[in-house]
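Removed from the display is one protein chain of the complex; every other protein chain stays in position.
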Amino acid sequence: MELFLQMFPAALVMATPIIIAALGGLFSERSGVINIALEGIMLVGAFATAVTVIFLGESMGRAAIWVGLLVGALVGCAYSAIHAFVSIRLRADQTISGTALNMLSTGITVFLCQLIFQGQRSPNIPVSMPKISIPILKDIPILGRMFFNEAYPTFFIAVLLVVGAYFLLYKTRFGLRLRSCGEFPQASASMGINVAKMRYIGVLTSGALGGLAGGIMLLTTNIQFSVSVIHGVGFIALGCLVFGKWNPWGCLLTGVFFGFSEIISSYSGNIPGLSGMPTEFFYSIPYVLTIVALVLFAKRSIGPKAAGQIYDAGER
Amino acid sequence: MAYAVEMLNITKEFPGIKANDNITLRLKEGSIHALLGENGAGKSTLMSILFGLYQPTSGVIKVHGETIKEMDPNLATELKIGMVHQHFKLIESFTVAENIILGDEPVKNKMNVIDIKTANRKIKELSEQYGFNVDPNAKISDISVGMQQKVEILKMLYRDANILIFDEPTAVLTPQEIDDLIEIMKRLVKEGKSILLITHKLIEIKSVADECTILRRGKYIDTVDVKTTSIPEMAEMMVGRNVNFTIDKKPANPKEVILDVKNLCVENESKKQIVKDFSFDVRAGEIVGLAGVDGNGQSELIYALAGLMKASKGEILLCGEDIRNCSVKERFDKGMGHIPEDRHKYGLVLDFLLKENLILQSYADAPYAKHGILQMDIIDEHANKLIDEFDVRSGEGKESLTRSMSGGNQQKAIIARELDRSPKLLLVVQPTRGLDVGAIEYIHGRIVEERDNGKAVLLMSLDLDEILDLSDRIVVIHDGERTAFIDRDKTDFKDIGLYMAGEKHKEDTTHE
Amino acid sequence: MNNKTSALKVSLVSVGLGLLLGLIILVVSGYSPMVLFNAILRGLTGMTTQRPVFNLRNTGEFIVFSLPLILTGLSVAFAYKTGMFNIGAEGQFMVGACASVVVAILVPLPGILHVIASVLAGALAGALWGFIPGLLKSNFKINEVVVCIMLNYFGMYLSNFILKSLPGSSISKTVVIPSSASLSSEFLSGLTNHSRLHWGILIVAFCVFAYWFILNKTSFGFSLRATGHNEYAADYAGMKTKRNVVLSMMIAGALAGLAGAIMSLGVFNMGRVLSGFENYGFDGIAVAFVGAFNAIGIVLAGLLFGLLKVMAPLMQATGVPKEINEIISAFIVLFVAMQYGIRLLLTKLEARKHKKAKPKTLETSKEGK
Partner (left out) sequence: GGSDDKDKGSDDKSCKVKIGFVTDMGGIDDRSFNQGSWEGIKKFAEDEGLGDDCITYLESKAEADYVSNLTQLSEDGFDLVVAAGYLFEDAMKDVSAQFPETNFLIIDSVVEADNVQSAVFAAHEGSYLAGVAAALEAKALGSDSVGFIGGMEGPVIGAFQAGFEQGALAANPKAKIYVDYAGSFDDAGKAKTLAAKQYDAGVKVIYAAAGNAGNGVIQEAQERTEKGEELYTVGVDRDQYEDGKMASGDSVILTSALKRVDVATYDACKQILDGNFKAETITYNFDLDGVGFPEENPNLSEDITKALNDAIAGIKDGSIKVSEEAKITNGGTN
């Protein structure tokens, strides 16, 4: 139990970017566009955040962090616009377009890094994300230590985003329309909904969330930008989406779960039975789990039906 | 007389085809106007233009006398035009209510939160008003096809549409549901709404419509007053010549039983029984027609015979041998030929060359392949032979990309391929769908020729006339069950229609 | 016919646009575009403006870099021909590399048998890594893309674990493989002024031929292509479409596994523990698409991307960030992905040309179907 309480906050740190990126994937796929470029979008977002915080950190102090995250989200959004344009307007295969963006992200960020900082890595980020404790809540037994004591505020942002996404997607007019485009775009169009517009919104939102997730990942798990800051978390977020059945709450729960699987190796020495396992075993867990989840859920197809389909209104 | 809708000189071109060619249609306020035409005549296209899903290449649309510059679904809805599409546009994972309100959702506050209570209430009211009895909270995937159509109608009524377009609404309905629908339409008109109805069924037109516009191969033929025009007259206008379709065909000379189907059952993916205890036989030298309303299990029956679906019970005897558990390939090898219902989906690989499509089943057999290696010379020779024999026309002969060929010639290629393998049993499914009259005649002639050569032919078609013209015996399917199995000579259009609606032939009732 | 030429055109335009964008980025960032040309020249021939001496070693090295890309390109293309997107070549490459080393180190075999067994082990391991997404796709209808991505990571960690566990391994590499299992060739190296050119070139040549032969000349390839184009029609025609999907993914996996094997047995002569992807598989996607899934096209595209790889350090030496080559590759893939747009553009341009030439006949020639 003590161990669990120790691990939990660390797991939340890893879970936060996974959850937010998975929400990004959710918006995109619910609108009908598969976004395997999340990994690349996160990297680009992390880079933009790094540059912003490094340049503003001296003068603005802590506030630079929030500006940095905002810029990260905006740049992620702009970057995803390429995916949106290419796959919606130019009807490209969404998987290939996403692959291209992933490839581009490593090249472009390191290239710019060299131009701006004369190195493959950025300098250290001058200000760090503050951890907060919430006065009364932190004294609740167990739960207080799990969530409210010395936690990054970003986790609460992630939870807010989950609630927001749920509300937006399942309670509002916009959400109904967006989801309809991911299920049966021809039906949406016949009801006067602009499918292309909804899909643009879906992809751009996913870009913004992906960029934000990248920025958060950078600020909470690293002290400088390098190509390896994201190391596969974007793909894990995709797995999370499958595991979470394309639902915001599912993303939250599986995000925390994958957060755990990411940090379990750090604590393996303290867990009886796991201490002898090779580290590779722990690293493999999230990826193997995702495949298992796919097999488990295969019988019931629960993803958006039209995700990945090119929508063609019949003519240009 | 005021017109609810006027579509003047509408032309619509798709790449390679003029789907509508200078068509004019006027719908009188408060009336039902039928649109009649063969498959591919351009009916759906015309209605899609009216609803704003397509933009016409040229022409004018007027609604209540006002010219509409550029129609789109939103504007159409604003103008109170509603459409029930031929293929339902319903989202399976959404509820009835969500499907109905989509695009016109009642909201509670500035956040645009959907007011689902109000929506449900309004839907309940509407549904009660028309006696629909739908549950707003049911998922579409859980309700019947007839119910789904009611949802489609509610979508229009919910938007207060007063110009209603029905695109082949009866094709998927049971006779009882069709009667209900006709009542509903009559009631709607009484309330002052105007209706455009697309259907292939002249009887339905006769029973509800006031006027009827006839299209043929994209062209406008005429608009007639339904009361004063007889069914044969309308039919003649639709196909462009005398409907006396009797094909020049000698009496059948049936011999031994080739296909014997005994108590066949087929289940779909969700384990629902689609074909129930179905039995019939086909003899060498005869054509047996399989008739039924679309969706009553005939496709599944054919799939089970062809090996594309598993039969859960019963026997399929081909020349006395049970092939129920044989693979598709084994069935072909044992003498089955299959002209599939959808030439684009099943019959052809459109991105293959014509010569490749001509060996689609036998590519691995001698002489086309030796030790797994394709024998190009022989394949070419074979292709040239079939192209000559069946007069398959295309730009580059055997090297043509199949996608670039016209529908009629694609179908000829399939027929050439199947007949060339000289099967003992030929499954022929919807062989003339979307084809022009010339192609139809050729194909019908070919089918009869095969019969006369002693082949057993099972013909499935949704076109009852085609069944009646070609068949020697007719087996009728309704809701997966056999309702009749009789000689062509002992029945007529009307009787078959009754059996298709579920009434059982007296022998069939006594049977069980 | 028409289709092929237009695929070729799309590829050429994409490559051209990718290089152009790369050049623009260089110029905008304040570098001379000559840097790119010099690097190309030097990567291919070893020549520089100061030392105009043709050096076969550079050419040899350039081929060494291209060989695995041709194989992964064939891998992605082979799967694509059966309607599958093999984004898992990266993982198949790594398990292939791993398995070939395991056999090379642990299984003592006499003479040429040793190297053959090692190479085959690589192919088999890759095939196994392709079998999983193939099976899940055909039997459970699970999208192969996500499975492949996850298997890439799993493949890396599993290979690392196995390689580290081999006798004599350090944390970063295994012991050197016995020379009987090596593909290194003194002969080829001698021909090319001591480059690392190795016998893997024969394997690649064989695979290129086999790719063309299987797909175009055999009944098996016929059914694979039919499955790729239209699974329903293939079912209707009695082809074993499920088996085809699995087999094609296995063959694709084997090709990528071979790429891993020739790198381990031919270039490094040891197993390497990787800290991250080396992109041989991902570059294979680019190679396949740019090569328009055509055997010769893939060879040419493989050479192009091999060139981009050898160029990278040479550019860096002149102060240009070596990532420019990654940017160029990514843009090329992006442009290939945009082929619908590029086709549209090409037809528009052509139409304009026609208009100028003979204004009246445009309407009829516009949509040749």
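When the chains are written out, they are named A, B and C in that same order, and each has its own residue count from 1.
Definition applied: a residue touches a chain if its C-beta (ideal position, glycine included) is under 8 Å from a C-beta of that chain, and two chains touch if they have at least 3 such contacts.
Just so it is clear, the structure is predicted and the values come from calculations on it, not from any experiment.
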- Task: Taking the complete complex into account, tell me which visible chains touch the one left out.
- Result: A, C
- Given C:L183, C:V310 or C:A337, the correct residue touching the omitted chain is C:V310
- Query: Residue-wise, where is chain A in contact with the chain that is not depicted?
  - Reply: 6, 10, 13-14, 61-62, 118-121, 124, 126-131, 150, 217, 220-224, 226, 228-229, 231, 262-263, 265-270, 275, 279, 283
- Message: To test your reading of the contact rule: which positions on chain C touch the chain that is missing from view?
- Response: 46, 50-51, 55, 57, 61, 64-65, 170-173, 176, 194, 196, 263, 267-270, 272, 275-276, 278-279, 309-310, 312-314, 316-317, 322
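Rule of thumb we're sticking to: only the chains that are shown with their structure count from here on.
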- Task: Report, in whole Å, the distance between the mean C-alpha point of chain B and the mean C-alpha point of chain C.
- Result: 46
- Query: Of all residues in chain B, which touch chain A in the complex?
  - Reply: 14, 48, 51, 53-55, 72-74, 76-77, 83, 85, 89-94, 98-99, 101-105, 107, 111-114, 155
- Query: What residues on chain C touch chain A, complex-wise?
  - Reply: 25, 29, 85, 87, 132, 136, 140-143, 145-147, 149-151, 153-154, 157-158, 160-161, 164, 276, 279, 282, 285-286, 289, 321, 323-327, 329-331, 333-334, 336-341
- Task: Using the touch rule from the top, collect the residues of chain C that touch chain B in their complex.
- Result: 1-3, 217-220, 222-223, 225-226, 229-230, 232-239, 367, 369
